[in-house]
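What you see is the complex with one protein chain gone and the rest in place.
Order of writing sets the labels: A and B. Residues in every chain begin at 1.
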Amino acid sequence: MSASLLYALAGVALCGIGLFGFITLAHLLRKLLAFNLIGSGVFLVLVGLAQRHGEPDPVPQALVLTGIVVAIAATALAVVLIRRYFHLSGHTTLRAETPERVPGRLKPQTRGDNPE
Amino acid sequence: MILGLMAGLLFTPLAWAVLTLLSGFERSRLISWLGILIQSLVSFALWAAVASEGGFHYQLGGWPAPLGIELRVDGLAVTFVMLTAVVGGACGWHAGIYLDPKKNWHRYFWPLFWFLWAGLNGVWLGADLFNLYVALELISLSAVGLVALGGQADALRAAIRYLMAALLGSLAYLLGVALIYGQFGSLSMGGISELLPAGSGQAGLIFALVLMIAGLALKTALFPLHGWLPPAHGIAKSPVSALLSALVVKASFYIAARLWLEFGEHLGSYGLAQLVGALGGVGVLWGSWLAFRQTRLKQVVAYSSVAQIGYLFLLFPLSWGVSEAVSLQAQQGMTLQVISHALAKAAMFLAAGNLIMSVGSNRVDALAGVSRFLPFSLFSFGLAGVSLMGLPPTGGFAAKWLLLQASLGSGQWWWLIVLLGGGLLSAAYVFRVYRASFIENSDTDLFFHPSRSLEVIPMILALLSLGLGLVAEPVLSVMALPFSKGGGG
Partner (left out) sequence: MRRSVGIRAVAGVCLAFVIALGLAVLGIAETPAHVDLPELLLESMGQSGVEHPVTAVLLNFRSYDTLLEIGVLVIAGIAGISVSRTTSLEDPELRTSDSLLYALQRWFVPLMLVLAGYLLWAGADRPGGAFQAGAVLAATGVMMRLGGIPMDFLRPGILLRLGLALGFAVFLLIALASAIGGEAFLAYPPAVAKQLIILIETVLTLSIAMVLLALFVSAPVNRAAEPGEGESP
C-alpha cells in the first residue's frame, strides 16, 4: 500500500467524521466546519487515489486547487449569511423552537403571521 | 459561424454579469434587457444550426479531451439552452418591472441573474465531470444569493438551509467524480463511457454512481431530500422563485439523467432504477398532498414543484433494461416534462407574485374577490395549472402520455398509478386556489393593480406551455439528434 493510498483512506475517514458532524450538529458554524471537513476528505481521496502508483499527477492537484477556492467562496458566503441571520434573529441554529439566545442581543422580530 | 455562436453564447452572460455589477438598478435593467435579447437570439441561432447540421464537440482552449475540456453541443443540450433563454428571459424581464428600484440592494439581482444563466448553460453543454461540478457551484451560489437578496430573517433561514443542502449534494457528486477519476484517469464523460465495458473494479464504480446520483437528487429535491425546497422557493421574490423552480432544480437532474443514460447501462441495476423511480413516485403523491394543505399561495406552488420533479425521476426505471424505442419514449417524455414544467411553473410563480402584490397578502384565503379584479393573472395561473394537471393539448399531457406509453411498453404498469394519481391531486390544489379567488368577499375592495406588462409575461409563458403539446414534434426531433458524422469543432 503506497503512501498516497493511505492519504486516500484518511480522506475516507475524514468524510465519515465530517458527515456525522454535519448531520448531528445543530449549531450552524459547526455544521459549516463539518462541511469543510468533508471537503478536505474528498480532496484527499481525489489526489490520493489518482496518485496511488507513486507518480505525481498534476491534474487532480489542479482540480483540488479549484475545489479549495470554490469551498472558500461557499464557506465565506455561508458565514456572512449565518452572521446576519444571528444578528436579525438571535438564533444560531435553524431549529426555531430551541433558540440559543445570547442575553443582551437583539430579540427576534415579532411578526403577526408566524410561519409553520 | 458556429464557433462564433458558441463563443457568443459563453461570453455574453459572463460579460453582462460584469457590466451589471458596475451599474445601478435602472441602468442594469436596461443593459440586461438588451442582453436578454442578444442571448436569446444567439441561443435560437445555435438551436437552428444544430437542427440543420447536427451536433458537435467544442474544445475549449483548443485542447482535445481528456487533456482539455470539451463541450458537447447535441440536440438535447441546445433544446435546454433554448428553454433557458425563453424562461430566463421572461423572468429577467418580469424582475426588471417587479423589483423596487428604490431599494439599492436590488441592483445585485442582475449580476447574480447573469451568473446563474452562465452556469445553467455550462451544465447543459458540459461533458466534463469536473467542469459540471464547477458549473453546479456557480448555479448554487447564485441561487442562494438570489434567495437571500433582501436579507430578512426568514429569507436568510431559507437561504442557509438551501446552501447547506446544495453544498452537501455537490460534495457527494465530487466524491463520485474522485472515484471515477481514480479508476479511469479521465474526466471526459464520452471517453469514460467508451472505457466502461472493459472496466474492472465494478463495485467501486457502482458506489461512485450511487453517490453522484444521491448528491444530485439532494440538489433536485427528490423525496425524501426535499425539505430545503419549499422554504427557499416560497420565500424568495417571485421572479427568483420562478427561476429556481423552472431551471435551477432541472440542472442537477439533467446531469443525473446524462450520467444514467451514459453509465447506467453498465453500472446501474434494476433495483437502483426502481428505487429512484419509487422515490420519485412518492414525491409526486406526497408533494401534491402537501401542496393541497398549504395556507400560503407561494408555498402551494413550491410544494407543487416538489411533486412535478418526482415525475422526472421516472426516467430512471423507464430507460434501464428496456428496448431502444421505449427508452427513447421515456427520454422524450422527460424532456417534454422538463420544458412544460419550466414554462408552467414560471408562469405560476410570476402570476402568484402579481396576485400577492394585488391583494397585499400571501395567504390563499386572502385571494377572495381577486377574480373580478385581476382576471388576467388568475387566468395565467389557471392555464399553467392545466398544464401541470396534464390535460390535452398541453405539454404536460404530451409528456405524461409518453411516459405512460413507456410504462406500458416496458411492462412497468405500476407507474400508471403515479401518473394518474398525480394528475388528480394537482387538479385538487389548483382548483383550491381558484375556489378561494372566486369567493365574493365584501371586506376587501382595496386592490393594487400591478402594471400591464407584469401580467402579460406569465400569460405568454402559460400559453407556451399550453401549446407545447401541439409543437412537440419538431422539438423532440431536434432533441434526439445524433452527432453528425465527421462533425467536430
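One rule holds in what follows: contacts are C-beta pairs under 8 Å (C-beta built on N, C-alpha and C of every residue); 3 or more make two chains touch, one makes a residue touch a chain.
Values in this document were obtained by computation on a predicted structure and should not be read as measured data.
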May I ask which residue of B:G4, B:P101 or B:P375 touches the chain that does not appear here?
B:G4
Residue of B:C91, B:L120 or B:A135 touching the missing chain in the full complex:
B:A135
Of B:G169, B:G182, B:G281 or B:G310, which one is in contact with the hidden chain?
B:G182
By the contact definition given up top, give the residues of subunit B that touch the hidden chain.
3-4, 6-7, 10-11, 14-15, 17-18, 21-22, 58-63, 66-69, 103, 105, 108, 111-112, 115, 118-119, 122, 130-131, 134-135, 137-138, 141-142, 144-145, 148-156, 175, 179, 182-186, 191, 195, 198-201, 203-205, 207-208, 235, 237-238, 298, 353, 356-357, 359-363, 366, 489
With the missing chain put back, which residues of subunit A would touch it? List them for me.
5, 8-9, 12-13, 15-17, 19-20, 23-24, 45, 49-50, 52-53, 55-59, 61-63, 65-66, 68-70, 72-74, 76-77, 79-81, 83-84, 87-88, 106, 109, 111, 113
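The rule is short, and it goes like this: only the chains that are shown with their structure count from here on.
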Could you state the distance in Å from the CA-based centre of subunit A to that of subunit B?
26
Going by the contact rule at the top, pick out the subunit A residues touching subunit B in the complex.
8, 15, 22, 28, 31, 35, 38-39, 42, 45-46, 49-50, 52, 59-60, 63, 66-67, 70, 73-74, 77-78, 81-82, 84-85, 88-89, 94, 108-109, 113, 115
Please output the residues of subunit B touching subunit A within their complex, sorted ascending.
130, 133-134, 137, 140-141, 144-145, 148, 151-154, 156-157, 159-161, 163-164, 167-168, 171, 174-175, 177-179, 181-182, 185, 187, 296, 363
